[in-house]
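Missing here is one protein chain; the remaining ones are kept as they sit in the complex.
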Amino acid sequence: MSETVDLGFPSLKLVPKTDVKQSAKDFKTDQEVRWCPGCGDYAILAGVQSFMPELGLAKENIVWISGIGCSSRFPYYMNTYGMHSIHGRAPAIASGLAMTRPDLSVWVVTGDGDALSIGGNHLIHALRRNVNLKILLFNNRIYGLTKGQYSPTSETGKVTKSTPMGSLDHPFNPVSLAIGAEASFVARTIDSDRKHLTETLRAAALHEGTALVEIYQNCNIFNDGAWDPLKDADHRDSLTLRLEHGKPITLVDGSRGVVRGADGHLDIVDVESVGIENVLVHDAHRDDPSLAFALSRLSDSHTLANTPIGVFRDVRRAVYDETFQAQVATAKAGGTADLQSLLSGSDTWEIA
Amino acid sequence: MSETVDLGFPSLKLVPKTDVKQSAKDFKTDQEVRWCPGCGDYAILAGVQSFMPELGLAKENIVWISGIGCSSRFPYYMNTYGMHSIHGRAPAIASGLAMTRPDLSVWVVTGDGDALSIGGNHLIHALRRNVNLKILLFNNRIYGLTKGQYSPTSETGKVTKSTPMGSLDHPFNPVSLAIGAEASFVARTIDSDRKHLTETLRAAALHEGTALVEIYQNCNIFNDGAWDPLKDADHRDSLTLRLEHGKPITLVDGSRGVVRGADGHLDIVDVESVGIENVLVHDAHRDDPSLAFALSRLSDSHTLANTPIGVFRDVRRAVYDETFQAQVATAKAGGTADLQSLLSGSDTWEIA
Amino acid sequence: MSKQVVQLNRVIIRFAGDSGDGMQLAGDQFTSRTASFGNDLSTLPDFPAEIRAPAGTIPGVSAFQLHFADHDITTAGDTPNVLVAMNPAALKANIKDLPRGADIIVNTDEFTSRNLTKVGYAASPLEDGSLESYAVHPIPLTSMTVEALKAFDITKKEAERAKNMFALGLLSWLYHRPTEGTLTFLKQKFAKKPEILAANIAAFEAGWSYGETTEDFSVQYEVKPAPMAPGRYRNISGNLALAYGLIAASQRAQLPLYLGSYPITPASDILHELSKHKKFGVMTFQAEDEIAGIGAALGASYGGMLGVTTTSGPGVALKSETIGLAVALELPLVIVDVQRGGPSTGLPTKTEQADLLQAMFGRNGEAPVPIVAPRSPADCFDAALEAVRIATTYRTPVFLLSDGYVANGSEPWRIPVVDELPDLAVEFASAPNHTREDGTEEFWPFKRDPETLARPWAVPGTKGLEHRIGGIEKADGTGNISYDADNHDKMVRLRQAKIDGITVPDLEVEDPDGDASVLVLGWGSTYGPINASCQMARRDGAKVAQAHLRHLNPFPANTGEVLRRYDKVVIPEMNLGQLALLVRGRYLVDAIPYNQVRGLPFKAEELAGVIKDVVASV
Partner (left out) sequence: MSKQVVQLNRVIIRFAGDSGDGMQLAGDQFTSRTASFGNDLSTLPDFPAEIRAPAGTIPGVSAFQLHFADHDITTAGDTPNVLVAMNPAALKANIKDLPRGADIIVNTDEFTSRNLTKVGYAASPLEDGSLESYAVHPIPLTSMTVEALKAFDITKKEAERAKNMFALGLLSWLYHRPTEGTLTFLKQKFAKKPEILAANIAAFEAGWSYGETTEDFSVQYEVKPAPMAPGRYRNISGNLALAYGLIAASQRAQLPLYLGSYPITPASDILHELSKHKKFGVMTFQAEDEIAGIGAALGASYGGMLGVTTTSGPGVALKSETIGLAVALELPLVIVDVQRGGPSTGLPTKTEQADLLQAMFGRNGEAPVPIVAPRSPADCFDAALEAVRIATTYRTPVFLLSDGYVANGSEPWRIPVVDELPDLAVEFASAPNHTREDGTEEFWPFKRDPETLARPWAVPGTKGLEHRIGGIEKADGTGNISYDADNHDKMVRLRQAKIDGITVPDLEVEDPDGDASVLVLGWGSTYGPINASCQMARRDGAKVAQAHLRHLNPFPANTGEVLRRYDKVVIPEMNLGQLALLVRGRYLVDAIPYNQVRGLPFKAEELAGVIKDVVASV
C-alpha cells in the first residue's frame, strides 16, 4: 500500500495517526463472514480492507456503523470499533458519534432498503447537515436479508415475492435524491471494479463533510445480475460514463460523450461527430449542483445505458461537526463555567 | 366562481361531481379558527375555501388530511371529511386512503417541520410513487406550534430557542428535494398573493399524481416577516421570478431574466442587454427534471433574491393509485375468486 | 426384498444440514405426504437469520422437525427418533436432543477432517465410538446422489444439490410415505427445467431404492392414520392460515382487505401470500417503513376498507404512535405481530412470546387495545376472523399476536365450509344520528352505540356526514376538540370501558377427571406443549387441568373465577412472566410463572416434570 502522508485527508485531520505499518489483514476480524457465497459484499469488504491502510489512521479511531440488512453485517468483519444498529438509523447514530468525537473516522454501511426505505429521512438530513460521515450505500436493488422483496431502487415492474404482478413504484435515483438533499459529495462505483472502488473510497475519505458513495452490488441469490450490463466485458465500456473531474465526460470506450443541447439539457452524442473538444468537461467542484443533478439523470433505470460512474459532486461547505464543536469552544472561551453560580441564578434569598 | 365543467380535472375524473352550486362558505365549518391573529394560515384557508367550488366536486368526496403543527389544524376548518393525524405521517395515511378510494379528492396539509423534518421520508416516497395527492406545504421556516424552534427550512445561523448561538444546519430547498425525489409536480406560491395561490392550486388540482405545493407562509409570532422581501410592494417585483409555462423567465418587473450560461448553468442577467428573445422560456412539462432543478437553485436562502414562484415541474407519469387499482382489476378479470377453493388448495385428503 | 414392517404410534424426524442443503424443502415435502396420508402432525422449522450462513458451521445449521402420529398430537415433539445429519455441524448441533437408540442418518461425504475441525470435533464421531448408543446409518449421500445422476446433463453442483431428494426418498421409504405428491410437486417446481426435474426425481427414487436394498435398514415403519373428525383436510402453516383468515374475514365482512406492511421476519410471508390474492379484492402495499405501513392501513380503514398491518416486534415498536392514533380515532385496524426473539434485533428467526406487554401497554397515555392470540398454526385462521370481528364491531385497533413457532409450523387443518364462517357484515353510518334542540339533524362522529360503545363508521363519500377527526382529545358525542378536564376523564374511561366490554367466550378448562388441584394456564403457541405435558403428567397420575387464553385483552369474564378454583396455577411462557404479571395484578392469584426464553417451544417432557412437581407440592 502506498505512503499515506501525502494525501493528508483534511477531513481526518483530528484523527490520530497510526505509527505502525498496516495491511488489509489488520482490518480483518476473527468472525466468520456470513454472506452467501458469491455475494458482491465480499468484494466490497476486501476493497475496503485493503484501502484502509492508506488512511494511515490508528485503527482504534475508526468506527463502522450500520443498520440492518445483509450489507449491514459489514462492521462485524472490520477489526475496528463497530456497531450493527437497527434498521435505517445508522446515519442518526453515526451523526451523534461524529459530532461529539472529531478524533474518530466514522463510516456508515447501509443498503438500498436500509438507507432509502426506512432510513430515508436520516439520510437526507445527514446530507444536508454535512456531518463528517462516509456513507457507503450497497445498492443491490432488492431486500436481501428479508429474502427478496423489491426495494426503492428496484426498477418499476419488478416481480418479487411481494409484487407478483410487478412493482408499481417509480424508483429513487440515489444520486439525484442526495443532490436534491443538498449533499456536498456524491459518488457511484461498482463492487466488482476494485480499482474504481478504491479511487472512490479515497475521494470520499478526502472529502470534508458527509460523503455518499453508492456502490452497485450484486445479490446473487435474490437479484442476480442486476448490474451485469455494467460489468460484463462486452457491454460495460459502451454503457458506462466515466466522471473524472476536469476530463470530458464520455463512455469508457470513448465512442460517445455528453454535450449540452441547445435547450440546455444534456445529450449523449457521437464523439467523433462533435469533436472531443466539444464534449462537456466534468466539474465536480461546482457550487451549483445542477450539473451534477443533470448527469445523474442520464442513465436508464432499466437498460442501465449511460450510467455515470465516479464522483458527481464534491464541494466544500461548512461541516456540521466542526461548527458544532466551534460553538462549544466559543462558549467555553467566553467565560468560566461555574456550576455553583448557574444553580444559584440571580434571584435568591437566604434563610438563616 | 367560474364554471367548472371546462377544466375537467383529469386527476379527479373518478370523483363524483356536485349538483349544487357551491361557494366558499360551503367549505367553512362551525369550528372557531384557532390560529394567532395575523397568521398567514388565515389567508391560505380563505384562498382554499374560495378555490374549492371551482373543482365542482361533491363536498363529501373531498378529504383533508394533516399532520401536527399550527398549519395542520387546517382540516378542522374545512367542511369536508378530514383527519388531523400525527406528526409527519399525513402523506402515508393519505396514500392509503387515496390508493383505495379513487372516488375521493385527497388533500394533505403539512408544515415545514411536519413535512420535512419528522415526515421527510413519507413525503419523498409519496412523491416518487406519484399517488394522487395534493400536498400543501405551509413553509414558515419555523416550528410554530412548539413555540419557535428552527426548522429544516430555516436559514443557517438562525437564532431560536433551541439555537441561541445560531443554527448550524444547511436548509433544505423543498423544491430541490422534491425534484430529487422524482416529483412529477412541484410548485411554489405565497400566502398573501391570493391570485397566484389560486392559480397554483388549480394547476395542482389538474395534475394527475402527487402535486407538491410549497406555500410561503408568515408566522407572525415566531418568525414574523420571513418572506417580507417577497411581499412588500417595493421589493417583491425585483426579487420574484415568475415561472409560467411557455413564457420567458424574468423577474416580475421584467428587469432581469434567466439565461443559460456558456458552461450550461443558469445566469440572471439584464433583459435589455440580452434581449427578451434570449431569455430562457419556461418548460414545466419537460420529462427531464434538470431544468426545474436548476431553477430551484436560483434563489438565495438569506436574501430571497431571485426566488422563483409558480409551477417548476408538471409532467405526466404513471399514477400509483391507478396502476394499483388496475392490478386488482386485472386480477379480478382473470378468474373468479372462489374462497372455498382457495382455502382447500390442491393437496387435501378426506376423513370420512 | 421385502422387509419387516413395524407399527409405531408416533415418530419424530429431524432433518438438519447447511442453509443451502434444502432441508426445509425436504421437510416440507415429507410433511405434505404425511398430512395427506392422514397422520396427525406438527412441525418446527428452525433456521438461522442469515440467508446462507457459513457452510459447515453450527450457526449455519438449518433444521426441520416433524412429529407425526396415529393419534391427536399438539407439538413438534421433544426428542427426535430419527436425525438426518447432512454434515458434522448438523450432527453436533442436534445430537444432544436425541434419545438413546435413535436412528442417525449421516452424510459421510461431509465428514472430512476439515469439516470436523470446523465444528471442533477432534476425531470423527462416526469412528470414535461416541455414537455407540445410537443406531447410526453412515451413508455417502452426496456421492451416491452424484453417482445416480451421472447420466444426466447437469453440472456436478446441480447433481450434488439433489442430495436432499435422495434423503427424502430414503426417509419416504423408511416410513412408507406416499410418493405421488412429491413427484407432482417437483414437476411444478422444475416445470421449466426438465433436466433438473428428471434428476431430482431420479435422486428421490435412488434414495427410496437404497432403503429397499441396503441391509443397513432391516425394518420399515408404519404409522397409521390418526382418527380425525370427518371432513376434508389439508396441511397448513400459521402464516398461511392467518393470511387465509384475513381474506375470509374480508369476504365475510364484505370489506376489501388492504394490507399496509413492511417486510420483516417472520411476518413477511403474510405479505407475500396476501399479495397473490388481488382477485379477492385484496390490496397490498409494501410501504417505506412500518410507520407508513400502518399509516396507510389506517388511512384505508378510514376510507372503509379492512385495514391490516403485519409485522414483528421491532416493527410494533415503530408503529406504537400510530396505534395510539387509531385508538383515539376509534377506527378498525388489525395489527398482526408475529413475535420473534428480542430485545432489539434479537433472534429474528426464533420464536418468543415477549411482546404481550408491548401489545398491552406500548403506547403513550391510556390506550387500550384488544389482543387475540392463536394457539396453533391452523388456529391462526380462526383467530384472524375473531380479530376482524372485534375490530369492526368495536371500531378499534386489535392485536393479533402470533409467533415464529406458530407462523412457520404446520399441522393438518380441517378445511372450513365458507358458508359456515361467521357473518361479519358491517354497517357504515349513512344518516345523521343526532337531533339538535332546534330540531335539525346532525352527525356526531363520537356518539356511541349504547351496547358496544362503538362510534359510527362514517366513510368519506357519505353525503351529509362530513366531519373531522383527530388525535387531540375530543368532546364526547360531537367529537370536537375539547380540553375540558371532566370530558377527558370521561373519554379515557369510555375508551377503556369499550374494550373491557368486548364480548369474548368464557375460558374453557380441560380437566378430564374433574378433580384437578392445579391449573396450567397458557396463551398463544404454548398450547401444544402445555397440552402434551398435561397429558403426560396425567398419565403419571398428576391431577392437572389446562386452560388456554385466546383473548388476552379483555380476559374472558370467568377468568378470575376459574383461577380461584385451583390450589395452584402455573403459567408457562416463553418470556419472563408477562401473562403472569397481568393475571396476578388483575386477580391477585399467586400464579407461578414458569419461563424459558430459548427461542424454541417448550419441551413437553420437561414441562410435564415441572407440572408434576407443582402438583406434588400441593
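By letter and in written order, the chains are A, B and C; residue numbering begins at 1 in each of them.
The rule is simple: a contact is a pair of C-beta atoms (placed from the backbone, for glycine too) under 8 Å apart; a residue touches a chain by one contact, two chains touch by 3 or more.
If you're wondering where the values come from, they're calculated on a predicted model, not measured in any experiment.
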Shown chains touched by the chain that is not drawn here: A, B, C
Contact partner of the left-out chain, one of C:I481, C:L519 or C:I611: C:I481
Sole contact to the chain not displayed, among C:D28, C:D269 or C:D355: C:D355
Residue numbers in chain C that touch the chain omitted from display: 48-49, 59, 312-314, 316-318, 320-321, 324-325, 327-329, 339, 341-350, 352, 354-355, 357-358, 360-367, 470-473, 481-483, 485-486, 488-489, 492-493, 495-496, 575-576, 580-582, 584-586, 588, 590, 596-600
On chain A, residues whose C-beta touches the chain left out of the figure: 16, 29, 31, 58-63, 65, 68, 75-76, 78-86, 89, 92-101, 103-104, 121-122, 125, 324, 327-328, 330-332, 334-337, 339-340, 342-345, 347-352
For chain B, the residues touching the chain missing from this view: 32-37, 68, 70, 84, 86-88, 117-118, 120, 143-147, 149-150, 152, 161-165, 167, 221-222
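Basically, only the chains that are shown with their structure count from here on.
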Inter-centroid spacing, chain B versus chain A (mean Cα positions, whole Å): 30
Whole-Å separation of chain centres (CA-atom averages), chain A against chain C: 40
Set of chain C residues in contact with two or more other chains: 278, 288-289
Residue numbers of chain B (touch at least two other chains): 121, 125, 324, 327, 330-331
